[in-house]
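A single protein chain has been removed from this complex, and every other one stays in its place.
We call the chains A, B and C, going by the order they appear; numbering starts again at 1 in every chain.
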Amino acid sequence: MPGARWCQVMRDRVNDFALKLANVNGTGSASANGLLMQAIFRMGIPVSGKNLFPSNIQGLPTWYEIRVNKNGYTARSLDYDLMVAMNSQTYARDIREVREGGYLLYDSSWPLDPELLRDDVHFLGVPFAQLCNDNFRDSRERILMKNIAYAGTLVAALQVDMEIVSTLLEEKYAGKKKLSESNTRALRLGYDYARDHFDCPLPFHLEKMDANGDKILIDGNTAIALGCVYAGATVAAWYPITPSTSAMDAFKVFCEKYRKDPETGQNNYIIIQAEDELSAIGMVIGAAWNGARAFTSTAGPGISLMNELLGFAYYAEIPAVIIDVERVGPSTGMPTRTQQGDLLECAYASHGDTKHILLFPSNPAECFEFAPVAFDLAERFQTPVFLMSDLDIGMNDWVVPRLQWDDGYQPDRGRVLSLEEIQQLSKFQRYTGEDENQVAARTLPGVHPKASYFTRGSGHNKYGGYTETPSEYQEVMDRLLKKHQAAAKFVPAPIIHRRPDAIFGIVTLGGCDPAVREALDLLAERGVVGDFMRVRGFPFDSAVESFLAEHDINFVIEQNRDAQLRSLLTLETNVSKDKLRSVLVYGGFPLSARHVIDGVLEELGIELKPVFVAAGRPAGEVPMEE
Amino acid sequence: MPGARWCQVMRDRVNDFALKLANVNGTGSASANGLLMQAIFRMGIPVSGKNLFPSNIQGLPTWYEIRVNKNGYTARSLDYDLMVAMNSQTYARDIREVREGGYLLYDSSWPLDPELLRDDVHFLGVPFAQLCNDNFRDSRERILMKNIAYAGTLVAALQVDMEIVSTLLEEKYAGKKKLSESNTRALRLGYDYARDHFDCPLPFHLEKMDANGDKILIDGNTAIALGCVYAGATVAAWYPITPSTSAMDAFKVFCEKYRKDPETGQNNYIIIQAEDELSAIGMVIGAAWNGARAFTSTAGPGISLMNELLGFAYYAEIPAVIIDVERVGPSTGMPTRTQQGDLLECAYASHGDTKHILLFPSNPAECFEFAPVAFDLAERFQTPVFLMSDLDIGMNDWVVPRLQWDDGYQPDRGRVLSLEEIQQLSKFQRYTGEDENQVAARTLPGVHPKASYFTRGSGHNKYGGYTETPSEYQEVMDRLLKKHQAAAKFVPAPIIHRRPDAIFGIVTLGGCDPAVREALDLLAERGVVGDFMRVRGFPFDSAVESFLAEHDINFVIEQNRDAQLRSLLTLETNVSKDKLRSVLVYGGFPLSARHVIDGVLEELGIELKPVFVAAGRPAGEVPMEE
Amino acid sequence: MPSIVKPVATHPSLQRNALDLTIRDYEGTMSTLCAGCGHDSITAALTRALWEVATPPHMIAKLSGIGCSSKTPAYFVTGAHGLNSAHGRMPPIATGANAANRELVCIGISGDGDSLSIGLGHMCHAIRRNVRMIYVIENNGVYGLTKGQFSASADVGSKSKRGEPNRMAPIDSVMLGLSIGATFIARSFSGDKDQLVPILKAAVSHRGFALIDVISPCVTFNDHEGSTKSYLYTRRHELKATETDFVPPASEILAQIGQNGAVNVTMHDGSMVRFKGVPPNYDPTDRGKVMDYLEEHQGQGEVVTGLLYLDESVPDMHEMNKTPDIALTKIPYQKLCPGRAALDRLQDDFR
Partner (left out) sequence: MPSIVKPVATHPSLQRNALDLTIRDYEGTMSTLCAGCGHDSITAALTRALWEVATPPHMIAKLSGIGCSSKTPAYFVTGAHGLNSAHGRMPPIATGANAANRELVCIGISGDGDSLSIGLGHMCHAIRRNVRMIYVIENNGVYGLTKGQFSASADVGSKSKRGEPNRMAPIDSVMLGLSIGATFIARSFSGDKDQLVPILKAAVSHRGFALIDVISPCVTFNDHEGSTKSYLYTRRHELKATETDFVPPASEILAQIGQNGAVNVTMHDGSMVRFKGVPPNYDPTDRGKVMDYLEEHQGQGEVVTGLLYLDESVPDMHEMNKTPDIALTKIPYQKLCPGRAALDRLQDDFR
């Protein structure tokens, strides 16, 4: 192998390693990478795939990371055992990221710049371009097939089950004979070359296991869309924006599948591509005012634009479900990178005194599960509810338990008066007669003239009448505050794991979950024991406060600069803020256990060496930021 | 006097009372009320006038409150010695608000409903309508002149200096002979009737004094506009919205006066009425990017709409001055009522991690003073700066010290490279070479091609180049955070008044100032002693933190439901939140000392009776909310 | 939006419509607008038209933005749900309302500020979607509620109360509507109920978005000499391009034909709009001709009124989206949820 130097014998590691694939976007690498990930999943091995792609259609660097871990730790790893370096633009930085003793697979059609060699890394060269040029005619095909070719090499090198890979290709190209043939050929090219030239498999490789049971592989946007279908949403209004677009795309696909009336061919849904986000939220509000389950999906810039109408819906008490698939802000920021940076913006969206309900799913399964919860809460509390996902959850494929559905589920439409109830009323007064959750009954247009009322964002009293009288105005605002507090009991309760002898608590949310759990396990193994809490909704349930109160130190792990979850906990629980310490990661890539461990140990002033991480390897020397 | 019953002899009170005038809007009462207020001011007596008007052009209830206090306590009073009840629509509630032993002046052209009489109030009836019908022809004039007629009655009853009133009318109607005559006639009608029928003056009345020195009478919007002219603002972009509209109107008037080039007749300014607030802030950003001092004025709904571009300006580091004249929110709320409800929205405006600089003037004098500060800070820190005024400050006339201007003032344009500096550079790199405040130099378009750079709201590194690399992204965001912190030393320092033996602190902001000071004085007189701090800017100066730390209890007095200042103090100082207790008033009318005293005593668990307020009168029995 | 309860006083002899309701049943709370405000006359026309076509009150949805004009929905049909939203945002909210429940007669009321400045994009896109709704712009050339600033409909040279002339070209909603494919375009004058009522009735039957721009003078801020949106100016310069009769489904055509030609358009619901007195060379169904006519006459300072353009051939938003004829809200949840078995099947694809 040209340029490869053996510096360290790697111990055999089965089902426990990480690889990173460096590509150019728009060249078709995504399907090859996905193929590998899916094949590993079908081998029954816990796996994750993180797509780190640019905000661009063609020609810029893109990476894909696969982590395999037999113990189920599939948060992002920062220690790459194998780098597939297919992008000459980023070659220099890619090579630097390989862990000591790791491998680098590159296209040896051209010689490597000796400057870029590393002593402590194994180089595997395969002349992918040359192989494809020799085997394919069409220039576009030559480019595309290089990806499948390197996948073939990896199949050999990592011992991916060839049968599974073949089945996957068959499924994918069923009925497309030519494509199927090319792919199979390309796969073999890479596979055979590896078999012929390298000791296969590599010291770290795969073996079938049975950890995945009936789990599925799904991204959060697909799951959330499916959740909206199951929740009975009929009106969707949106404006395209990364990384939320695929949620609405998926909603469309599912509606086409499930919502076309088999008899009439009519669509039992409507999806409106609005002219902007101000309009999208307006449409949701108009539809919900009429009693439809309506939602929008967007990202940070959209939330900013929706601010005014969010305040309107809050104050006029109109349900609305807003899916915020967070990306890196402020401003346009990094649209294809992940962050949890919209918490404060969403919690207090709009001028004046407002507080909104937020839900924090941590993975696609919860995305599906929380979607109906969001609609139920929006209708029960007659208010906007935010489903806070992010790019990592929304656009990456996750291995999650099979989605469950209870056919006994009935939408909680909240307090909506029926025709009969209206007929029995002497007079309908919109904001009176609140229940124990401070929610008053509403009526829908089109039911009965006696039920009519005037919905307004201007000052109104509890009868719905216009007012400019302080006491009347305050009365309504005070109820709204209590209504918001009442929602605390209804949002999903936090997930809490306690360990005996814990000396601190860790609080986190959303997609930080796997990295934090892994970190806690690893720390515990080394005697640094902490309890775990993942909050799943705002306003905070009393269990959140109790957990925080229990610990002198609570690390709040989140992906933003300004400690936004910590801020919410500070403001909206009675816990003293000194108890809350931040670990913040906000560069735009998904969280890794290493971030958490380093942050916690630093704060605790504890030094542990070697701290890290998988299967007894020494801590990576690679700089943590990439 | 028909219907008047004497229940209590009022002690003589000079220059210490409150009156409230109930009118119908659109009938011309404003000028009569203003006339009275101005006359009292010219008599050298501390006075305030609060206009409580509806969001409507014609026909709805409107009130005007005048408080006179020789000791300078001119916050809103809730104890009305005299009610001028000119609106039959609100008569029933107006009569309820008069303090025991107080007076009510009404139009006796029609008989009073006996139901509405009160034993403990003196009724003064003057047949205003009849007098005006007898004396004026034109039907519109008859309506208008009723107002001047009741002003005439008050001149007699309260012993307003007639000479001053006549002068004011002369000044006002100089050159408009007919109008001047009618007004004078109407004034006399009311005056003479009072002289003929009542014992004038009333037990509470006015006497000239010399408390006003060379003070002026001005509203905050006028003052802020003048401040913008003096600051050298050349570009103003706005969208009309109550209560900020008059700021831009005033800016226009001043520009017409001061900014027309005497030689060429050209305008050294431009005011653009934008199509909405998204556009208005965009124009400000575009102009500031080019080096102009540019600003917009708006209210809550406008801020909501500006969210996205505020994040852009923050991240791309472009100066912008935003005047937020707060009104009651959320949503449309009560556009003609006052609140301090936009603090959180402005402090953290936009999705993602953002923090903005806020200034909190407390009266028109500070509005004027802080306007140039806002521009200086916006340019020094290359970021949006919010001037947080409100309807009470902005639209009511306040007696304030004469405005000062130092002709030595030079705008702080911040770090803008000159042509010479650019020529000496080898390469211009936008976000490098930051100074001790973390501010990097910028360049302006149109100066030199070498200075060009690309301003973007998408991820950029310190060179201004596009980036999607976490470490590069974080580096810039981290500097922005430090830059924001650095601004703490530059915002106006808090005003602090300590008293020996204080047992608590009071923290407040903006227009709460006079009510809080009065309350502290009154409490201190009764042995409940507190220190005073008024914050004037965000991020908070270290003096703010020290003050809070000094006291076990700090009352945070503010006009919003959600304790927004307390929230900012909790999040952005190191002080424990247990030390911060809220007193919140958010019904939409200006704060009164009574609100503060009641709130503080309740929290302290102290009962003091009689607590209240002016000149040894018993506490008003009137319900506090109106 | 302030509103005062109106004294109830029903005149026994009041006529009854097909639903046996009197015009009182189509009234709202008492207006709090300035006495003489053009908007109140539009309210009266709306009340009348809705009573005449006999829409059940609760089957009407009234929506608006913010402005004096946007207060109008409070002043008609108390038995209908009303929604007074945020400035400029009525079109999307109405679009959502219509999306959820197409059975309602959706009436949006807006102002020239609300529609032609802050809400311009929204209005254009509601037109583009051909959302079935009546969209009334109460056009006074100023921002009434914020006290008289010029709006985007102010004509070049029209003077403010302070005497300053507007210098920018107006955005004319009629020309704008024509240019982006609006399917029902009218201009009227609040002072002319006879013209406005049949237009509103036709709008109720229209298959899509009915844009009705009504010159509606603001007596407080824009009714002075020098204003081109005053009562006087409008009366002096009005040119009625067409007169319209609305003929409900299966009624006899009684309308008289004027001097000029006549054009009949059958509406989607079987009713008919009869254009009387159509000038030569004008055809309310030919976009190019309408543009020509307007270009010529408006260029001379004339205020061209009438139902100016009508196209019943374009599907509305629901038709384009192939939704059922009934309200989406009426579809039972069981039909909406694919259920557990389907989910199980589907998940076999996620492996």
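To be clear about the criterion, a residue touches a chain if its C-beta (ideal position, glycine included) is under 8 Å from a C-beta of that chain, and two chains touch if they have at least 3 such contacts.
Please read these numbers as outputs of a predicted model, since none were measured by experiment.
By the touch rule given at the top, the unshown chain touches A, B, C in the complete complex. Across B:Gln89, B:Asn267 or B:Ser418, the residue that sits in touch with the chain not pictured is B:Asn267. The omitted chain makes contact with just one of the residues B:Gly291, B:Pro384 or B:Gly587: B:Gly291.
In the complete complex, the residue from C:Met59, C:Leu239, C:Val314 or C:Ala342 that touches the missing chain is C:Val314.
Residue A:Asp276 is the one among A:Glu100, A:Asp276, A:Glu475 or A:Asp521 that touches the chain not shown. Within the set C:His125, C:Arg187, C:Lys201 or C:Lys240, the residue that contacts the chain not displayed is C:His125. Looking at subunit A, the residues touching the absent chain are 26, 54-60, 239-242, 245, 273, 275-277, 301, 331-332. Residues 41-42, 216-218, 226, 229-230, 232-235, 237, 257-259, 261, 264-272, 274-276, 278-292, 294, 308-309, 312, 316, 402-403, 405-407, 409-411, 443-458, 465-466, 468 are the ones on subunit B that touch the missing chain. Think of the hidden chain as still there; on subunit C it touches residues 117-121, 124-125, 128-130, 152, 167-172, 175-176, 178-181, 287-288, 291-292, 295-296, 314-315, 320.
Note that in this section only the chains that are shown with their structure count from here on.
Computed from the mean C-alpha positions, the centre of subunit B lies at a distance of 40 Å from the centre of subunit C. Of all residues in subunit C, those touching 2 or more other chains are 2, 86, listed in ascending order.
Across the assembly, subunit A contributes 308, 312, 316, 456-458, 468 as residues in contact with two or more other chains.
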